[in-house]
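What you see is the complex with one protein chain gone and the rest in place.
Going by the order they are written in, the chains are A and B; count residues from 1 in each one.
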Amino acid sequence: MSDTKNDTPDNAVGDPEVQDDNIVSDTVKEAGAIVKDHLSDDHDHRDAHDEFGHTPVDEHDSHPGAHHTSLGLSNTKLAMWLFLGSECLLFGGLISTYMLYRNRHSEGVGPDQLWDIPFTSASSFVLLMSSLTMVLAVSAANRRDDRNTKLWLVVTATLGGLFVAGQVYEFTTFYREGLGYTESLFASSFYTLTGFHGVHVSVGIIMLMATMGMVAKNKISGDKAETVEMVGLYWHFVDVIWIIIFTLVYLIPA
Amino acid sequence: MAIIERPASDTLTYSDMDAAVTATSSYGYLRRPVETTGWRSWAFTVDHKKIGIMYGVAAMVFFVIGGLEAGLIRLQLAGPEGTVLSADKYNQMFTMHATTMVFLFVMPMAAAFANYFIPLQIGARDVAFPRLNALSFWVFIFGGVFLNTSWFLGGGADGGWFMYAPNSDTPFSPSNGVDFWGLGLQIVGIASLVGAINLITTVLNMRAPGMSLMKMPIFTWMAFVTQMLLLFAIPVITVALFLLMFQRSYDATFFSVEAGADPLLWQHLFWIFGHPEVYIIVLPSFGIISEVLPVFSKKPLFGYPFVVFSGAAIGFVGWGVWAHHMFASGLGPISVAVFSVSTMAIAVPTGVKIINWTLTMWGGKLWFTTAMLFAVGLIVNFTIGGLSGVTHAVAPSDTQQTDTYYIVAHFHYVIFGGGVLGLFAGFYYWWPKIFGKCLNERLGKWNFWLMMIGMNMTFGPMHIIGLQGQPRRMYQWTEARAGEGFFNLGFWNLVATIGTFILGVGILVFLYNAIFQHRKEPAAPIDPWDARSLEWLTTSPPKPHNFDRTPTVHALDEVFHRKYEDVGEGDQHEYVLRTSLEDLVLEEERHADAHIHLPAPSYWPIVLAFALPIMAYGVIYTAWLIALGAAIAIAAMFGWALEPADAEPSDFDPPATGGESSSKELANV
Partner (left out) sequence: MDVDAPTTPEVDVKHVDPDAPGDRTADEQVDMTGLDEAAAKNRHHDGTDGVHGDHDHVSDNRYIVIAAILAVITAAEVVASYVDLGPVFIPLLLFMMAVKFFVVVSYFMHLKFDNNIFKRLFYTGLFLAVFVYVAALLTFQFFES
């Protein structure tokens, strides 16, 4: 992985954790020093940042930016984590809507009549195990083992497909038992929440299959291991959302 | 993995590193766009500067549209029993005015500045994901246009900009206006979200050597906080808009009160997004004037760390105050008390900023250019808006003011006084950087004073009208209830309407200045304001690659420290001019990097963006359009994923000789 676009030299060889810990504390320290500088300031015309301003930075430092410039991280991964952080608020809103409305079904069918815990447990287990196969795919990709990467990607996609199939089955059953989408507040919010999750899983399956195809044909325009890792992050995120839904929606009685 | 993109690596090493990918085989059907002139060079560009300019132009067009809507509203209210608009049209007018101004003018205009100046201020060649940047822009454009097509397809949305459900449900708003509104904002929200991810990554990861976070120019800092707010606020309104869409288009029951729905659900979701949104609107402007004030006071920004951390604090506390928009909704005393206190608390970091700006000017050699005037105007007017805001934090007082013109006065002082004036300061300050020519200062003064007088005449009287009890969103008022003497509603309504037109003339002066007068102006000197931050360390307008060599940063106010030498002793500082900016830029040119690499243009962002309004029309009219849009989107994503972020040299015409082609060659080395 080499994001060497001009100013993102990432050949930082130092311990990355130490380096990162410094970012926040350095910033605070620097801010503190600037403030101190101001406090001893008798003339407003003085430039407070001079002290830092003339700290020489060796331009020929063999690892520039190890402490000051880019974080030495992949842009893509940073963006993916930002996206996942943002997704927390999306699913948070949907889960909250469901939590608020789960008891509001007047005379209509409610969760108690519908839930089939053994079945949902099984499909949750399938999704959980797909996280394991995903991580094995990432691990294989890191070893540059294309064969196993492809294999585990396909297994992951299959498990994901199994999960979606289970959801479709569950939806049909519920519908037959009288839980139409427009039936009650409970119905609308339940289908919307789990439906959004199902769409996320389906998108993940498409991404897995596309990645598999691109690995097979060597068409990934970038770092292969990183691409697989990004799909993996997304996939695991979808899995942890289901961990929450499974407990809050299915296991905790309304 | 469609929307995942790597930053460009050096071309020279590219083929070695990723030997498996060859350009011609990987992006298949289409030759990459390579034009550097003509409309294609804009439509397919991934250059953050061009995208920034396009954002600015588009936002300005929407500003004019929103302004016309405002003019109609004020004409309707100028006299008793106004007949300019019907009640229905009036509802559409104020809804679309607010929506247009917030989502299609202020936010994209701030995005324009952020796009253009963040890479320049942190010493980068472009943003982290240039193609995603283009996608953001085109998604925004198509979303904005989609939203406004509702005028021709049965009328605009009519539920007020916060579109309270169930009031916005089909029984109460049967036209398609609300559908257009919801889907349009959904699309514009995608643009904001993608832009936020992109710019945050850029700020964190693309800084030039030596630029620690505490050496970042203050505008970059404030834009960064803004993007963090967007990142976390957009998904919340996305949820709300999805619920509304399912409610209206697919008969869900989220807001059906007869089924037991809670009307506060929408209010909570909207305002959890809506309050951070207020800071999304004003923080970029705060950043702009924090750049302008030091330059024209010839002093460093007073208490830079305080400005930074108060900005971050505003961003954080802004998440805990949303329910103060709902004090009149029966939240219960405990909730009201908690949100009252947190609302008062957020006034503190805001006050810190005002103090810092004032002390920046204190004792400085003030130079009242138009940019400076707008900056000072912001401080004054925003303070008025901030103070009336504190009166809303007091819940008993707020319940009196809720839904009156007092609220309208308050948020216009905040959004216009705090947001828009800052953007205008940015226009005058950065115009020579962007276009190489200054805006005319004489017209600028006219522009400023007309806008200043106009806005205070428009929004000032609304405090009085509001405290007298005139409700918002009422399409008529009657003489019989207008009151007597100084507090006569009729008189102040007329004043406000006249003020609106003075304000409008002020904006016309700006447009004339920017479009016509600008052409007659001489080329601006490279350093017209004796500027301080890194974006000035290049030619005006900047070259496609921004900097001839990646600057190494040693100080906050890097350019100032390169120009001036400290000859003071010990703790005393005295700065004398060492070199001019001309010489510094020439020096950079002499040491230009040998291998400058820029990302190549792409068709896919605009194609992918185009798919979204098609799907949105499908939701409103017929389902097969959704499928069509989705098919286009998927094709675009695959085209995108298979296209390397970097073009192969063979994709470009061989360099011709002469000046014209050298930039092309440079852009695509």
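Convention: a contact is a pair of C-beta atoms (placed from the backbone, for glycine too) under 8 Å apart; a residue touches a chain by one contact, two chains touch by 3 or more.
Bear in mind that the values here come from a model prediction, so they are computed numbers and not experimental data.
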item	value
Displayed chains contacted by the hidden chain, counting the whole assembly	A, B
Candidates A:V28, A:L114, A:L132 or A:L151 - the one touching the absent chain	A:L132
Touching the absent chain when the full complex is considered, from B:L467, B:L586 or B:I632	B:L586
Among A:L73, A:L179 or A:M212, residue touching the chain not depicted	A:L73
Where the unshown chain meets chain B, residue by residue	9-10, 12-13, 16-17, 204, 209, 231-232, 236, 262, 264, 268-269, 272, 319-320, 322-323, 331-332, 335, 435-437, 523-526, 539-541, 543, 548-550, 552, 582, 585-586, 589, 591-596, 659, 662-663, 666, 669
Footprint left on chain A by the chain that the document does not show	1-2, 4, 6-7, 9-17, 20-21, 23-24, 59-62, 64-65, 71-74, 77-78, 81-82, 84-89, 91-93, 95-96, 99-100, 117-118, 121, 124-125, 128-129, 131-132, 134-136, 139, 142, 223, 225-226, 232-233, 236-237, 239-240, 243-244, 246-248, 251-253
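As a convention for this text, only the chains that are shown with their structure count from here on.
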item	value
Rounded Å distance, chain A centre to chain B centre (Cα mean)	27
In the complex, chain B residues that touch chain A	1-2, 4-10, 13, 17-18, 20-21, 25-26, 123-125, 128-129, 193, 196-198, 200-201, 204-215, 231-236, 238-240, 242-243, 246, 250-254, 256, 259-262, 265, 269, 299-300, 302-306, 308-309, 359, 362-364, 550, 552-557, 560-561, 566, 568, 571-573, 575, 593, 596-597, 638, 641-645
Chain A - residues contacting chain B, complex	2-9, 23, 26-27, 30-32, 34-35, 38, 40, 42-50, 52-57, 59, 64-65, 68-71, 73-76, 78-80, 82-83, 85-90, 93-94, 97, 100-101, 104, 106, 181-185, 187-189, 192, 196, 207, 210-211, 214, 218-223, 226-227, 230-231
